[in-house]
Every structure is written in structure tokens, then in C-alpha cells.
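The complex appears here minus one protein chain, its other protein chains still in place.
Take a look at chain A:
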Amino acid sequence: MNHAQSDWTVDFLKQLNTTGCEVEQIDIASTALWQIESNHWQQFAELALQQDLRWVAGWAEHIQDRFFINACFEKQGVYVLLRTIVNAAKLDLPSQATVYPAASRSERHTQDMFGINFIGHPDNRRWTRHKAWPKHSYPLHKDFPVQGTPEPITLPDMDYPFIKAHGAGVYEIPVGPVHAGIIEPGHFRFQAVGELILNLEERLGYVHKGIEKIAEGRTPESLARLAGRVSGDATIGHCWAACMAMEQAAGIEIPPRAALIRGILAERERVANHLGDMGAICNDVAFMFAQMQFTRLRELWLRTNAKVFNHRLLMDRIIPGGVVCDLSDSSCALIKQDIVQLRKELSDILPAVDLNSSLEDRLYTAGYLPPETAAAFGTLGYVGRASGQDKDVRRDAPYPPYDQVIFKVPVETQGDVASRFWMRYKEIKVALKLIEQFIAHLASGDILAEWQTPPTGSESLGMVEGWRGEIVTYIRFGADNKIARFYPRDPSILNWPALERLVLDNIVPDFPVCNKSLNGSYSGNDL
């Protein structure tokens, strides 16, 4: 399996060489790092697309007077980190967004944070920068102060050039950033005719917290805590991805028991969030009965978290080198008993949901995301898997403890809200089985490996299947065990653009349920 997988990199490297794109291969922990000249940046993307590589992530880093621009690609579970270096004197780079639409917002983010000019970018409006810092100042430059340059009053962000629609009967609906429900802030701009959505434009960035900036100079423990707060509902996913990257950079193997407990934590997080989402989807079409039931189940699940792991939402349970809390036999018994209970309850509630024709009428065919669009945007997690994207890091690039177990990854091509609803249910079923297997495998031993200071400049990529999908985290250490660069790529960054597509030709009042079926993280996107 591994041989067949690595084949494409060999062939692809040959192809790159014949086309004159010279690749310098550098060894880093975990992944292949290919360094190319900046003038081949776009050409590489074109060749990569021909080879069906998936664009995964893009970020940059300021080192002295140079800028490292990185992009990550994946095929068949093999990740390649692509890098080019541009000089501060001339911050130009051909855009990859012309080839990969998924790279568009990421490049806009890099443009706002570093001042790098992506030549030929189809849409180079500002993205992360609202009005909180001035136009020609770039927060991720090393000379930018960590506390920022706060004005006494932040200017209102009035002049963002939204896409306009003209014509008789076309009207615009601005929604947010402050919403009536208790959700995160984000702005949605609709152009509609009657109730039909002509266009939707997202304007995110309201939860920009400067996570990349404040990560610099942290110790591993401190960074793990920060990573756990990139997106609160995916705290295990992000924390794990960050710890994985740090451990690889430092050359540490975590004890098998710690890996299994991490697996249990991740699957518990997945189940809790999926339960909450299934209820929320029902709530958005005013089917309150199901919402209350799912909310109740989620609450019971979280209470077990509190009992077993001392934290309802599992924050800071994963630390560099292992996990914080061990599992006693009685805890294992409680978890197993919980799973039996949850299965029984779900088998009572789901027929009531499945057989409800009024609910069916709302969920089926609403918010259809065609598999081709999902592929073009690199859509991840349950959104991608409901639209035929057969991707799962746990299976494709298995990391402990998932390399010890066999499990199915459900995939559908139906692509509508109903499909994303049932996809969550299928994933819950898989997660419950996984937890049972992990508990059965639970080896005795340590739960924490001793930390070793990684060499200066060591870097790594951590890939984890969070509950929303693949989380990719890049870490580079500086001197003295301090973080030099931290970039977490939440799956929402790739899923948000899909929302703009899947609501087209739906009616305005169906938007909330379409949005909820995708449930992107605002915080994880805005960083």
C-alpha cells in the first residue's frame, strides 16, 4: 500500500524535472518538503492539478528579510509541503488560486498578513483585514508588535467592495455579523429576486484573534493550550494536530496508551458535535422535538466527559507528549455503558425523524452540493463525504491509534442537507465502534512521554481528522524550545466557499438550514 502511494511522488518529480521546474528536496519530520523557485509557483499548481493533487493549505512565514511561502498538497494520503522563498525587496508571487479555487481565500489572508502580492489572483480584495489595522501594515511581519496598534475606536468597516447585482427586482439582504442566535459573527450578503438566491457572498474575519501572531515565542505546553482554542468546538482536533506536529519535530513517540486515549477523546468530540448539529438542523426547520432530544443526548454525553475527563468539552486534555488524564477501569465501563445507552436512544429517536414527511420535505434536495464542486473546492469532512469526496485522514494517512483498527468511512453522493444530516449519524455509529475498539485495545503503560527540546528550526506538519474534517497544522520551532511559526488549517477554511455555491437556486428562508448542515467554524477560519 505504502509503495503504491509513494509512487506518484516519484513520477511527479520526474515530470516536474522534464518541464524545467527544479525541485530541491529537503528532509523534514513526517512530510516531504519540496522547495522550488518562485517563478515556477503557478506552473507547479497547474501540473499538480493535472495529476489530481488536492490543494490542502497555504501559509507564509517572515524570516529575517525573506518570506517563506508554503503550500501543502495531498494525493492518496501522501502529503507534500511545497515551499518557495521570496525576498522582501520584491514581494511578488504568481497566484495558485487561478488553478485551485480553494487557495483563493488563503492567498488573500497571506496578502493581508504579509503584504505579498499574488500576481493574477482572481479576487485580491482584502479578506482578514477589516479596519483594525492600517492598510500598509502587516501583522505577521516580525517587526509588528504583538499587542498590535490598537486605535481608541476601531473604524467601521464600511467600504468593502461587495459584488453587486443589478436588474429589476434584485434586492440585497445583508445578514450579520451580529446574529439573533448565539452563534459566532460573520456577514452574509445575499442578492435575491423574490425569495430566490442569486448570489451569496461571505464576509468573514470578525473573529480574527491574531492566533498566528500570539503563538510566536510560546512553549510547547502553552501552544497546545492555544491550539485548543483555535475553534472551541474542535478543541481536541486542533490540540492533537498541534501536539502531533510538535512531537514529530522533537522526535518524540507518544506511548500507545496515550494514543488510544487521544483516539477516544477525538471520537467523543465527534459524537458530541454531531449530536448537537443534528438537533440544530432540526431546529432550523422548526422541528423542535428532535432538537430537544438530540440536545439532551449531547448533554448526557458531555456529562460523562466531565465525570471521566474532568472537562465537558475536553479542553486541554491533550498535551505535548501524551494526555493529561488516564482512564480507570470504572471509567471505561462508564464509557461503554454510555455507548450502549446512546445507541438505544438513537434507535428510538431516529425512526421518528426518518419517518417524518414534513422534515423530509425540508431536508431532501435543499442545499445540493454537486460532487464536482465539492472536489474543486477541496471540501472536507462530512460536507465533502456527503458529496462524494472519499477523504478521511484516519484511513488515508493513518496515525496512531487509527493504524490499529479497521473501520468504514461512509461516503454518499446525494450532496443535500439530508445527506449531510445522515452522514453525521453514520459517523456517530462509526465513532461509537471506534471508541469500543480503543477501549478493548487499551494497553497498560504511561500516558505521557518525556519532552525533549527540538533542534532550532525543526519543522513538521500534523494531520488529524477533526470532527469537521482534516485539520493540518504547521509548526516550526525557533531556539530554546520556543515556537517560531504556528499555522492551523481548520477544515472550515475549505468548506466555507462551498456554502456560497450550495445555496444558489435555493430560497432565502432555506439558507439557515443549509448553513447549519455545513456548520463551518468562524473562529477557525478567521484565526
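Here is the rule we use: contacts are C-beta pairs under 8 Å (C-beta built on N, C-alpha and C of every residue); 3 or more make two chains touch, one makes a residue touch a chain; residues count from 1.
Assume contacts and distances are computed from a predicted model.
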Q: Identify the UniProt protein name of the omitted chain, choosing among "Carbohydrate ABC transporter membrane protein 2 (CUT1 family)", "Formate hydrogenlyase subunit 4", "3-isopropylmalate dehydratase large subunit" or "Phosphate transport system permease protein".
A: "Formate hydrogenlyase subunit 4"
Q.
For the chain not shown, which residue from A:G120, A:P134, A:P150 or A:P174 touches it across the whole complex?
A. A:P174
Q: Specify the residue from the set A:R83, A:R257 or A:R362 that touches the hidden chain.
A: A:R362
Q: Return the single residue from A:W59, A:Y79, A:F114 or A:F511 that touches the missing chain.
A: A:F511
Q. Which residue from A:A88, A:L155 or A:A286 sits in contact with the chain not drawn here?
A. A:A286
Q. From the list A:K75, A:K131, A:R229 or A:R296, which touches the chain that is not on show?
A. A:R296
Q) For chain A, which residues touch the unseen chain? A) 171-175, 179-181, 195, 282, 284-289, 292-293, 296, 356, 358-359, 361-362, 507-512
